[in-house]
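Note that one protein chain is taken out, while the other chains of the complex remain in position.
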Amino acid sequence: MARMKFLCDADRCIECNACVTACKNEHEVPWGINRRRVVTINDGKPGERSVSMACMHCTDAPCAAVCPVNCFYTTADAVVLHSKDLCIGCGYCFYACPFGAPQYPKVGNFGSRGKMDKCTFCAGGPEADGSKAEYEKYGANRLAEGKLPLCAEMCSTKSLLAGDGEIIAQIYKERVTKRGYGSGAWGWKTAYRESIDT
Amino acid sequence: MLIKKTHRARSETASRGSVAEALAGQATGLDRRTFLRRSGLAGGGLAALSALQVGSVRKAEAAVVGPLTAGAVSKKNICTHCSVGCTVIGEVVNGVWVGQEPGWDSPINRGSHCAKGAATRELVHGDRRLRYPMKLVDGQWTRISWDVAINEIGDKINQIRGKSGADSVYWLGSAKFTNEGAYLFRKFGAFWGTNNIDHQARICHSTTVAGVANTWGYGAMTNSYTDIRNSKTIVIMGGNPAEAHPVSLQHVLEGKELQRANMVVIDPRMTRTAAHATEYVRIRSGTDIAVIWGMLWHVFKNGWEDKQFIEQRVYGMDDIRKEVEKYPPDVVEQVTGVPGAQLERVAKMFATQKPSTLIWCMGATQHTVGTANVRAFCIALLATGNVGAPGTGANIFRGHTNVQGATDLGLDVVTLPLYYGLVEGAWRHWSRVWEVPYEWFVDRFDKNTAADGKVTNTMNTPGIPSTRWFDATLYDKKDVSQKDNIKAMMVFGHCGNTVTRMPDAQKGIEALELLVVADPHPTTWAALAPARKNNTYLLPIATSYETDGSRTSSNRAIQWGERIVKPIFESKDDNEVMYLLAKKLGFADTLFKNIKVENNVPVVEDILREINRGGWSTGYCGQSPERLKSHMVNQKDFDMLTQKATTGPNKGDYYGLPWPCWGTPEFKHPGTPLLYNTNLSVKEGGGTFRPRFGVEREETLPDGTKRKVSLLGNGYYSKDSEIKDGYPEFTLGVLKKLGWDKDLTEAELAVIQKVNAANPDAVSWALDLSGGIQRVAIEHGCVPYGNGKARANAFGLPDAIPTHREPIYTPRPELVAKYPTLPNARQFRMPNIGFDVQKAAVDKGIAKQFPLILTSGRLVEYEGGGEETRSNKWLAELQQDMFIEINPSDAAERGIKDGAWVWVTGAEHSSKARMKALVTERVGKGVTWCPFHFAGWFQGVDQRGNYPKGADPVVLGESVNGITTYGFDPVTGMQEPKATLCQVRAA
Partner (left out) sequence: MASLGRLFRLALGATLGTWALLLLVALAAPVQAQQPSSVNPTASSVKEQQLLQELNRIQGRVSIPDKRSGMLEQPGRDWRNFHEVTLRWIGGIVILGMLAVLVIFYLTRGQVRLESGRSGRTVVRFNAFERLVHWMTATCFIVLAISGLNITFGRPLLIPLIGLEAFSDWSQWAKYGHNYLSFPFTIGVILIFLMWIAGNIPDKTDVEWIKRGGGLLGHDHPPAKHFNAGQKMIYWIVVLGGGAVAITGYLLMFPFYTAGIEGMQVAQVVHSIVAVLFVAAMLAHIYIGSIGMEGAFEAMGTGNVDVNWAKEHHSLWLEQQKAAGTDARPAAAPAE
C-alpha cells in the first residue's frame, strides 16, 4: 500500500511560492483560499528557513476525529479527503488541525464559514474520478490520472516532495547524507508521529 | 462508510505501480549519476517517471473520466518571466488553455517553475488584459478599431517626422519579443531611420554587456545555469536568484549539495538566496569594486592568482595589481563595511577552491559604476583563472525570457543586430542581407548639425537610452544632439515605472505629442499622467504564449516556443502590428522582402532564416528553425548536466544550440555551451578569448618610451587547433596566408567576391555571407574570430581600470573627495551632469536629511514593472502591498511598527511615496529596500481611475522609482536605482 505524504526540505525551499500558484492553477482555487502556503521562519535572520505547508494528510487525522458530521474519509493511499456535501462549515477541523490547513470561503452573513476547503493531494473528492462535479467542488484529480500533486511536481528546487512516504523519506535521507546537513522533515512528527533519522 | 470511490482501486494501482518501479530504479548504488537522478529529480523525479510510464494509459483514461483534459493538445512554450528558459506546457482544448503540466523533458527546468511560471495560464485567462484598441479622447478611453488605430498613428508619426525628424519618434521595444520580433523591430527602426530604439536591457544588464564584451569579446553569460553544478565555489554578488531566478536555484543548490561547494552571497541585504549560502557578506550598496579589489588584494598578496592563465590569456593584469594596492583591508572595511578577515576567507575560497563561478545581477549592474563593477568581476575571474572551463565563468542571470536575444538582435541604441555596431561596414552588411541599397538608409536618417557646424548622419551615432527619453523630451532642444526633442513614444511591451526619476517621466509623458502603448496591459504609461487627455493609443498585444518563435535564454541557448492559443480578444502579436504599421508607412514591401506574410502575419521561420543569413558575428547563423524545433520536440534526449544530446536526431548538439553556433545550419555546429573553453575543439563548442580590440597595443612606459604589446593569445589555444598560439580574426586574406583558402568551395568564393568585390581579401568571418571562412577556420581547429587575450585593462573605457566611485547620493559624503564620480560629459546625445549633482548633494548635506540608503530588487511573485504579474490574480494575491524593508533599530528610532503605513521621501523633486513598513533584520542598519514592481499610486495618490475600466492591475502601489534619483553609467546610460538615499517616517 502506498502511503502518500508530503515532505518539504526546508534547506531547499526558497519561498518561491510556485507550489501556491501551481495549486491555484490546477484547481482554480479562488482568491482568499490558500490550500498551500509558504511560511518563513526567522525571516531575514541567519538560520532563516521556509517551509511549504498544506494539509499533511495526517495519520489518525485530527480533523476527521473532531468533525461533528464525520465528513472526512481516508483513501487507500492514506490521503485525507472530505465531502463538501456533508460539511456544515462549523470550523472544528480548523481548531484541531496542527497545520492550519482547512480554509473557509466567507459566505453569507457576518463572515460565517462556508464549506471547508483544503488540499486534496490532488485526489479530488467523493464524486467519480475526473468528473465535472468533482472538479467543481474539489479541483483536479491527478492521482487518478497517475500523476502526483502539481505543487510538488512544479517545485522550483525540488524541495517539496510528494509521493509514497517511504520513497520520499529515502530521497530526503540520501540528500542529507550527501550534503551533510538537514533541518529535518518539518511537520512529520506531528502529522505522522515519526521522524526521519539521518 | 458511505463514501466509496469507484475508480479508486484501479487508479491507485496505476500510480503505485509506477512509484514502485521508480523506487526499484533508485534502490541501489550511490554513484554520482544515480544520485543526481535521485536527489535532483526527487519528488519531481518520481513524478516524472510515473507520468511517463502511465502517460499513455492516462490519456485514454482521461478521455473517459476527465472532462477538462479530454482531447487536450499539449503545446510547449517558454516562460516569459526570467531568462532561465523554463518550458511551459499548455494543455489546450478547443482553443482554450485549460491546464498546465510540468515540462519534465526540459533539460533546463525539469518540470519546475516558480510562482510566476506556475501561474502563466492566468495571463491568457486575460482577466485584466486590454481587449481592443483604445484611444484617449478628452481624457476618456474610447474603443477604436485596429484600422483606425494604425491609420491615425501612422499619420501622426509621419507628421512628426516631417516636422521634427525621424529621431523624434522613439521606438521602445521589449525583452519579451521573440528573437524574430526583436530583430524585426530593430530592422523596423532602421527602415524608419533612427537609432532611438531600445529595450529593457538598458536598465538591467546593459552594463554587463558592455563590461563583459569589453573584457573578452562577447557580452553574455559565459557558462550556463546547469554548469553551476560543477562549481566548487559559487559567489553570488548583487543578485537574489532565489526570488529573481528561482529555478536556477535548483542547479545552484543541488550543485552546492553535490559538490559540498562554498556558496557565498555578497549583498547589502541578507536575501532569500543568502539564507541558503555557506557565507554571507554584508556590504554597503555601491561599493562592489572596493569589495572585489579588497579580495584581489588578498589574492595577489598571497600569490593565489593563476599565473599561467594570466600570462597566456590576460592583458594588463599588472595595471590591476597597481590599482588593487590602494585597497588594503583597513581601507576596504572603511569603505564597504566588510571585515578584512572575512574578505580574506572569501578570497581564498574563490581563488583556491576551484572551479569558482561569479554570478551577478542588477545589484552589480544598476549603478553609475555599473560597467566598471562588471569589469572588476571579470577581472577577479581572470586573475584566478576562472573562465573558460566547466564550473567557472561569469554566470550573468538576465531578467526576461528573451532579454539576451533582444540584446543580441540589436534592440539597442548602439548597434545593429548581432553587435555589428553602427559603423558604415555594419550598415553595408545588413543592407546586403536585407537586399536594400545602403544609400536608401543614408537618406532615411536625419542629418544633425552640431554647434560647430559639423554635419553628421545620425545613422552612425548612438541613440538616446531608454533611461533618458524624458530628458530628451524636456531638455532644451539645443542640449539634445539631434534634430529635435523626442516627440513621440512608441512603447512596445515595456512598463513605465522601471526607469528612475518618475516625477520627470510624468512631465515627459505630458509633453509628448504622441504616446502609443502596444502591450497586453495598459501599463503605467497609460495611468501615470492624468493631465494627458488626447493623442494616446493603447494597442492590445498578444503575450508571448500567443505567438510562435525562438527565445534566447541567459545561457545563450535558443528555444523554439509554439503558440499555445491564438491571441485572445482583439489582440495581435507584435510581428503583425509591425507589418501593419510598415504597410501604413509604405515600406512593408522592402522590409518584408524575404519574409513571407500570410494574412498580415509575417512567417516567423522566414525571419529566423534571415537572422541566420546575417548573424555570423555572434554565431546566430546555425540555428535554423528546423533544428530548434527538433530540439524542442526531442528535449528528452539532452543530458541535464552537459546539455548535450546523447541520442536521437540531434545527437551531439547542445540544447538550444547556444550561440555561437558557427557556420550554416548544414554545417551542424553543435553550439557553444561554455564560451572560451579551450578543452573542446571549436567544432565541438570550444573557443578562445576574442581579440576584438586590435592585435597589438602601443603602451607608454613610465620613462616615456613606447612599446608594442600583443593582444593575441600567448601560447594557448583551443583543442585541435592547427595554430598553436594566438591568432587574429579570419579574413579571406588570412586564409590565403595560411594556404587554407583552397578549402573554400567555388560557391563560397563567389559569395565572398560579391560581398566586397573591390577587396575580397578584407572580407572577414563576420561579413562572409557564405559561411565559408568560418567553416574553413573551424575545420582547421581555429576560432573564426581569432585567439586573443582578455583585457584586464580595457583601454578606451572611461575607467579602463575600474576604481571605486561613491554613488551620486552617498551616505558617506566624506568619501566623495577621495572617490568622486566621473566628471560631467556628453553621452548618448545628452549631457550627463552626475558630477555636479553629486557635488551639490554633498554641499547641501543631503545625506543628513536623507540618512537611509535606498536600494531595490525583485519579489518572486512579480516581474519588472509588474503590470502583467500584478494583473494576474494568482500572483497578486501573494503580494498585495508595496512595502519598504527597514532595520528594527531604524524603525524604532522613527516609531515605525511592522506592517504600518509610512511615508518614504526621496532626495530629489520633494518626492514622496506611501507604503507599508516591513521591519526586518534582512537589511542592515541605515539601509532600506523596496521591491520595484509596483505602480498605480504616485506621490501618495491612487491612480486606479486612470486605467481603462477593467484593465487596471489587481494590485497597485507606489513605484520605488517615484523616489529614485539621478545618475547614469557613462558607458551605457544605465540608471542608478540601487544606491540612493531616502528618509522614512510613520504615516
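Should a chain be cited, it is by its letter among A and B, assigned in written order, with residues numbered from 1 in that chain.
What we mean here is this: contacts are C-beta pairs under 8 Å (C-beta built on N, C-alpha and C of every residue); 3 or more make two chains touch, one makes a residue touch a chain.
None of these values were measured; they are calculated from a predicted model.
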item	value
Listed residues A:Ala22, A:Val80 or A:Cys97, member touching the removed chain	A:Cys97
Chain not shown: contacting residue from B:Ala190, B:Met263 or B:Ala488	B:Met263
Chain A residues touching the omitted chain (full complex)	10-11, 15, 17, 32, 34, 37-43, 45-51, 53, 62, 65-71, 85-92, 94-100, 104, 110-113, 181, 183-184, 186-187, 189-190
Hidden partner chain, residues of chain B it touches	2, 263, 270, 274-280, 282, 339, 341-342, 345, 861, 877-881, 887-889, 921, 924-925
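To be clear about the criterion, only the chains that are shown with their structure count from here on.
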item	value
Chain B-touching residues of chain A, taken from the complex the two chains share	1-2, 7, 11-12, 14-22, 24-26, 31-32, 43-46, 48-50, 73, 75-77, 83, 126, 128-132, 135, 140-141, 143-148, 150, 152-158, 160-164, 166-168, 170-171, 174-175, 178-180
Touching residues (chain side chain B, partner chain A) in the complex	1, 3, 5-9, 11-12, 14-16, 18-20, 22-23, 26, 30, 35, 38-47, 50-51, 53-54, 57-58, 61-62, 64-69, 99-100, 102, 111-119, 121-122, 242-243, 246-247, 249-250, 253-254, 256-258, 260, 270, 272-273, 275-276, 280, 860-861, 873-875, 877-878, 885, 920-923
